[in-house]
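Following: one structure in structure tokens, then a few remarks.
Only a single protein chain was left out; the remaining protein chains are all shown in position.
Per-chain numbering from 1; labels A and B assigned in written order.
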Amino acid sequence: MSDRSKIQEHLARYVRATDQRDGAAMSKLFLAGGRVNIFYANGGAPQQLGELAGRDAIAGAVVNMMKPHPSRGWSHHTTHDHIIEIDGHRATIDAQFVVYEVQGAERPPDGWPVGAFGAQGTVIPIESGYYRPVLRRTQDGWLFETQNIFLDLPMAFPEA
Amino acid sequence: MSDRSKIQEHLARYVRATDQRDGAAMSKLFLAGGRVNIFYANGGAPQQLGELAGRDAIAGAVVNMMKPHPSRGWSHHTTHDHIIEIDGHRATIDAQFVVYEVQGAERPPDGWPVGAFGAQGTVIPIESGYYRPVLRRTQDGWLFETQNIFLDLPMAFPEA
Partner (left out) sequence: MSDRSKIQEHLARYVRATDQRDGAAMSKLFLAGGRVNIFYANGGAPQQLGELAGRDAIAGAVVNMMKPHPSRGWSHHTTHDHIIEIDGHRATIDAQFVVYEVQGAERPPDGWPVGAFGAQGTVIPIESGYYRPVLRRTQDGWLFETQNIFLDLPMAFPEA
């Protein structure tokens, strides 16, 4: 398996951990001192929204800061058109991402309406941007040193 | 061409056959005794919705069970973030998928309305989930032994 494929699959495991809200799986993808930087792209003048430093903070954010899936709900963080550069023990990815929010309909007690056919519910893209992580080659394989997330859309946070 | 690339392209040919409603092309992607299992993911307690056994059943389902494209209509079954594991002559893929339904607008007899610009019609994500096929290496290359489809959304079927 080529380094390029390993690096690309590392990002695939990152989006799986995100969609599964699995903080333990997520933290293992990072160096012990790994970081996540979140930016609002802001038309080319990126504005930092948050930073997570270290595996515990990263695991905690997946569990505590992301909205849990509602009943019959799921998400898909999908990545596209990867540009991967490898320089010795360091690598970078530039990938587009699109996030979908999925909500299954509830089957009425007396069955789906007459004429209903196929998938019942909604799949809605709610977010997009670029992932631009930096990875390091370690004895445990390639790991994220820093995950840089550039969000296309401005974010609203709940008041503390 | 690496085994990994061959396996990934096999899935690309699967989604092409699906969107083209091409039963003959689809059946050739499977072992003679290949199977398709369709599950509703159901929040982690998968519920089997259907099973197709053998090339004829698989080809028939593409032609007879999938809704034909309407006039100016098309679909895109797209796959993302592949995790591929190869163990000798056996391989597995874990891929996210999103399905789009595309419907072109009909050009009015006296032309598009004033101010209309660009693509006329809709591209709507209608379904998503995971493909988790098992492949076997054969004299004819990698083929699906089993295609396992996990749908995020519950399905309504027409009454028999």
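Going forward, contacts are C-beta pairs under 8 Å (C-beta built on N, C-alpha and C of every residue); 3 or more make two chains touch, one makes a residue touch a chain.
These figures come from a predicted structure and were not determined experimentally.
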Chain not shown: contacting residue from A:Lys6, A:His82 or A:Arg136: A:His82
Contacting the left-out chain in the complete assembly, out of A:Ala25, A:Ala41, A:Ala61 or A:Val134: A:Ala41
Touch with the omitted chain, as defined above, among B:Gly43, B:Gly60, B:Gly104 or B:Gly141: B:Gly104
Interface with the unshown chain - residue positions in chain A: 2, 4, 41, 43, 67, 80-84, 94, 96, 98, 125-128, 151-158
Chain not shown, touching residues in chain B: 1-2, 5, 9, 11-13, 15-16, 71-72, 74, 76, 78-80, 100, 102, 104-105, 107, 112, 116-121, 123-125
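Methods note: only the chains that are shown with their structure count from here on.
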CA centroid of chain A to CA centroid of chain B, Å: 24
